[in-house]
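Only one protein chain is missing; all other protein chains are in place.
Up next is subunit A:
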Amino acid sequence: MADSDGRQVDGVNHATDKDVKLQEIALAKNEGKELTKEEKQRLRKEKKQHKKNKKDDKGPPEKEKEKEKASVPAPSKPATQSPAHKAAPAPVHASESAAAAEKPAKSKAELRAERRARQDSERTSKQGKKEGGQQSASSKPKATPNELQPVVKRLPEHVQVDDPAALKKLAKKLERQQVPLRSDYGYKVSLFSHLHQYSRKSPPTLQISIPATVIHPSIVRLGLQYSQGIIAGSNARSVALLHTFKQVIQDYSTPPNEELSRDLVNKLSPYISFLSQCRPLSASMGNAIKYIKKEISNIPSQCKEEEAKGKLQACIDSYINEKIILASEAISKYAIEKISDGDVILVYGCSSLVNHILCKAFEKQRKFRVIVVDSRPRLEGREALRRLVKKGIRCTYVLISALSYILPEVSKVFLGAHALLANGYVMSRVGTSQIALVAKAYNVPVLVCCETYKFCERVQTDSFVSNELDDPDDLIVTRNGKSHLENWQTVKSLGLLNLVYDVTPPDFVDLVITDLGMIPCTSVPVVLRVKNVDQ
């Protein structure tokens, strides 16, 4: 219908003189634009219908040949339309011409009616399919879309190392993105053969050529800092990632014929693959990346590049400010209520949030002393110890094996978290669950402090299915000049296991302090749902 009208307009254009012609062309352009949007939808439906017809009657190849022949000499119509919509009218023209060739006798009006009927039937059949599909799928268009969405999630690659098909797919994807593939190191304990185990001595940047054309240099630097453990800790990693993305956005320029909202997201994919090769992404980083991608794709297409970039950088800044900095202030305020004078507080490892809380409480003149528990091989507690001692807080330092000795003195335990899972389990540095277990046995309250941006929708019940394996050589230690595990690779039946995370069951945790308030461990899915509705 529109086509015949358009053709008629064309005819009219040719007929009139120049000024009117220009006006008419402008009119046609506008009309064409509107029409093309509707037309696009219709054209798509017609394409589908055509495909269905082809499938149903195993359409004769002549139709295709005619289509091809017809599409090559594309009429002048496309000139008035935007170039992106070129493809759509061409097959329509082909179909038109084919239809016209087949039924030359039928008039345009009849064709119009036929097409309308076809569309209507298609629409009803589609709805019928949807109706049938509704019972199987759990999503109902009437209920709120966030409520019960089917979970069609792909299993992340980093827990599928034992599947050769998945590895091949990853290798192909990385090759396409020109990101180097990192190989595993050393003998892996059989329980963990589905996870990667990398060595710190072979960083992924060894295989990158200089200059790296695909990966932005600040991303390369960030990846190296991750893989060597220079930047560690969930907040630090997320903040570093967001700052690096700001730099990337600053240096980005939209190539011609591309939209910023789509192209930037595509540009970020190889960076993210590279970073996850350096070190598997944490839950907080995953949430940050999701946020950025959403913000980028929400940039309207008519926004100018500079404006869009400024907007994105402002978004990132506000994310960091809200979710990390202000959140830690709110959490400190709640947590300080829980610290009373004369308390003996036990902390484990180095959690930036817990350190912040303790420093703030000390500033508010609370009288307490801290016991820092540390564990091999990371020995992160020493860093926490330095920070607290610098503030002037009285500290004691023990290793985790001395926990039963020191716990009778303790009045409260403050733990940090790497992520809070949807079934209430707390994923944190390995050893946290042990501390919670022994504290429970001695009846000492355990408080977990966690910002809401670390909440994630995964569920997990043990520390095996999804974890991270660190460099096994870290376990080697030299005492009295002897180091027994030095040649562990040569011994066939000896394996070293250096886990990074573990999950704490919710019955060991008494309270979770978040920026939204103090909640029990099992209320995590409620918070997640509230967050999703807000967004």
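Following the convention adopted for this analysis, a residue touches a chain if its C-beta (ideal position, glycine included) is under 8 Å from a C-beta of that chain, and two chains touch if they have at least 3 such contacts; residues count from 1.
The working rule: contacts and distances are computed from a predicted model.
Engineer: Since a chain is absent, check the UniProt entry for it and pick the matching name: "Translation initiation factor eIF2B subunit beta", "Auxin-responsive protein", "A-type voltage-gated potassium channel KCND1" or "Sodium/hydrogen exchanger".
Structural biologist: Hidden chain, UniProt protein name: "Translation initiation factor eIF2B subunit beta".
Engineer: Quick one: which of A:N287, A:Q434 or A:T514 touches the chain that's been left out?
Structural biologist: Looking across A:N287, A:Q434 or A:T514, the contact with the absent chain belongs to A:Q434.
Engineer: Decide which residue listed in A:K168, A:K290 or A:H484 touches the omitted chain of the complex.
Structural biologist: Spelled out, the listed residue whose C-beta touches the missing chain is A:H484.
Engineer: Which one touches the absent chain: A:C315, A:V347 or A:I406?
Structural biologist: Missing-chain contact among the listed residues: A:I406.
Engineer: What does the interface between subunit A and the hidden chain look like in terms of residue numbers?
Structural biologist: 189, 191, 375-377, 382, 385-386, 389, 394-406, 429-431, 433-434, 437-438, 441, 462-464, 475, 477, 479, 484-485, 488, 491-499, 502-503
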